[in-house]
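Attaching a single structure in structure tokens format; questions to follow.
This view holds just a subset of the chains, kept in their places.
Should a chain be cited, it is by its letter among A, B and C, assigned in written order, with residues numbered from 1 in that chain.
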Amino acid sequence: MSVSLRDVTVRRRGKTILGPLSIDLDAAGFSIVLGPNGAGKTTFLKILHGVERVTDGTAEWSVSAEEARQAQAYVFQSPIMLRRSVGQNLAYPLQLLGMDKADVAKRVLDWAGRIGLSDALERPAPRLSGGERQKLALGRALIRSPKVLFLDEPCANLDGRSTREIETLLLAAQRDGTRIIMTTHDLGQARRLASDIVFLLNGQVHERAPASEFFTTPKTVEAKAFMEGDIVE
Amino acid sequence: MNEIWAGILAAFRLIVTLDGDLVEITLRSLQVSLSALVIASAIALPFGTWLAIRRFRYRRATIATLNALMGLPPVVVGLIVYLLLSRSGPFGVMGLLFTPTAMIIAQVIIITPLIASITHQAMRELWAEYHDLLISLNTSKRQRIATLIWDGRRTLLTAALAGFGRAIGEVGAIMIVGGNIDHATRVLTTAIALETGKGDFALALGLGFVLIALALLVNFAIHALSRTEREGTW
Amino acid sequence: SMRMAVTTSFHNSGLSDVLLPEIKADIGLDVRLLVVGTGQALKLGRAGDVDAILVHSKAAELAFVESGFGTHRREIMYNDFVVVGPGDDPANVSSATTAIEAFQRLHAAEHLLVSRGDESGTHKKEASLWQAAAIDPSALGAWYKAVGAGMGASLNTASGLNAYIMSDRASWLNFGNKGELELLFSGDPLLFNQYAYLPVSAARHPHVKADAAQALERWLTSSKAQQLIDGYRIGGEALFVFNAVP
């Protein structure tokens, strides 16, 4: 399922933090959203997902709003932990669907293994280390096998090995038909994963291109400077 | 001052001799207050939570009104319930006046706004924390409320205990709708008011200390059961 | 069982604790008392929430029967009002010979005085005594404290202020928080206080237990009741005088 934003603007406290911006994202692929801090990446993802209110314009999915929401999952930049154990956090999205207990338990065990938290199932989630939380949030998003997956810097606090494992998981999910839209500040990671790049600057889509093209021949000076870690103004 | 000692002594005597009347009115106090607490909580916890998660036009006004209703004067509540339940009132045929049921009704009206207000305030923080996740997971209103109440159950304890405290110590309303009838609707607070009227301060204080001891007991029991303080806010 | 609304002064006297068990034993009737102000007792009767009332405020009682809420008014007994005040008696009330003189002395001394101020039977009686002494109670100075409370609460206030107060004898004798107050004046027939029994009209409120009310009335006017009422004493003093016409 694809989505199109039309003249979307987000204003908060009188300041425009995103837009006006129009963009189409189609049903397949692995889009990576790049941009400096405060560019509006998180806001952009939240608008697509529908958890942030737009001030102006429309965001429309090719399917009904209800269906779209049900098929999506989101991993927030600062992971939100339910005040429950790790196992209960993983089970929660399944319980919402009314899945029966035995099934839930099986899937929870399976996913706890995949994200490397099998030992921590009984631990209170709010007490996890920074990296463990990110993994838990990822597992909780993937456990429902969403059709569209939003990831906001999901590997920021992960060690090298975990990052690699998560990347493998994500590529597998994409192969299985999951549409992924992700932000990251790790350009290496972007190169490894992206099929296309959305480059945001000051709340605007500054450049959009297939990944290969963007990294080899960026069209704007700002994108080039950004990749070199230079001043982007 | 002597009277305060005499009161403590009276309380002591009442308790060790397990005075029959005392046991009866104490049990009735508990029955009425706990019933009122359960009913009020069943209304106020979901309602307060709902108010925390829902944005609508008159939200602020609703909250201000709810807060104002915490100041409902018990005597007025008592009067209105009396007028409704009186034989010449609309629900007169049910014959509820001067029964414990009537007292429970009055207390529910008095403590529901209190519990709902505290619930609302406590749930706002939790909702701010959970907001994005619960929206993202496409939860229904009902699921959101259930999740918040469950995960916030320890912070909701204060709300319930405040309600219980208000109920168990309240006298104005239940005096009017219960009538303080011996062996039928007399509870600790109305008995205290009665003894005060007779100028028997020692006995009044004695009953008062029994009531306070009861409140302490209930609170310690609930705290022990819920282990509120074990692991910080979690 | 039946419900009867009574005034605080009746209940505070302790007489009800003597009578109710006897009634239960003799005629098997469980009488449930609602202890309220006179006005509220009449209200409860009007609304049909009680089966009978026992109060002491003749004019209001007659009006109650007149307007059809009660079947009739039956006088049961009387007690009397007393003037209570500080032991050193700054107004010298104790040497008054009549109630009117006592009230005039209270007026002259301007010592603190607590009035029920709640339009109860007792309060109305007090007002009538001021009138009889040719004094307008609404024009008294700051020493006249209208507290707007029941007999017990008013006595507590008087005790706290060490003030004069007019009380019914029964409440006074049963009152535990006497402080430095003493009984200073009593005995004038003007101070008599008639209690009457009024069954609520079954014609008006079909659900009232007229049979029970009638049975209670019969018992209250019986010689058994006479014995108990006349024989009820606190500290050797009789409180009530039975005067029902059988």
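Assume contacts are C-beta pairs under 8 Å (C-beta built on N, C-alpha and C of every residue); 3 or more make two chains touch, one makes a residue touch a chain.
Remember, it's a predicted structure, so these values are computed and weren't measured experimentally.
In terms of the labels on screen, the copy numbers for the complete complex are A x2, B x2, C x1.
To be clear about the criterion, only the chains that are shown with their structure count from here on.
Put simply, the chain nearest the middle, going by average C-alpha positions, is B. More contacting C-beta pairs link the chains of B-C than the other of the two pairs A-B and B-C.
A separation of 81 Å divides the Cα centre of subunit A from that of subunit C. Chain centres here are Cα means. That of subunit A falls 46 Å from that of subunit B.
As a whole-number value, the distance joining the C-alpha centres of subunit B and subunit C reads 35 Å. For subunit B, residues touching at least two other chains: there are none.
Among the residues of subunit C, none is in touch with two or more other chains.
Subunit B contributes residues 129-133, 135-139, 143, 147, 151-152, 231, 233-234 to its touches with subunit A in the complex. Note for the complex: subunit B touches subunit C at residues 86-89, 92, 97-98, 179-182, 184, 194, 196-202. Only residues 46, 49-51, 66, 69-70, 72-74, 76, 80, 82-84, 92-93, 96, 124, 126-127 of subunit A touch subunit B when the two sit together in their complex.
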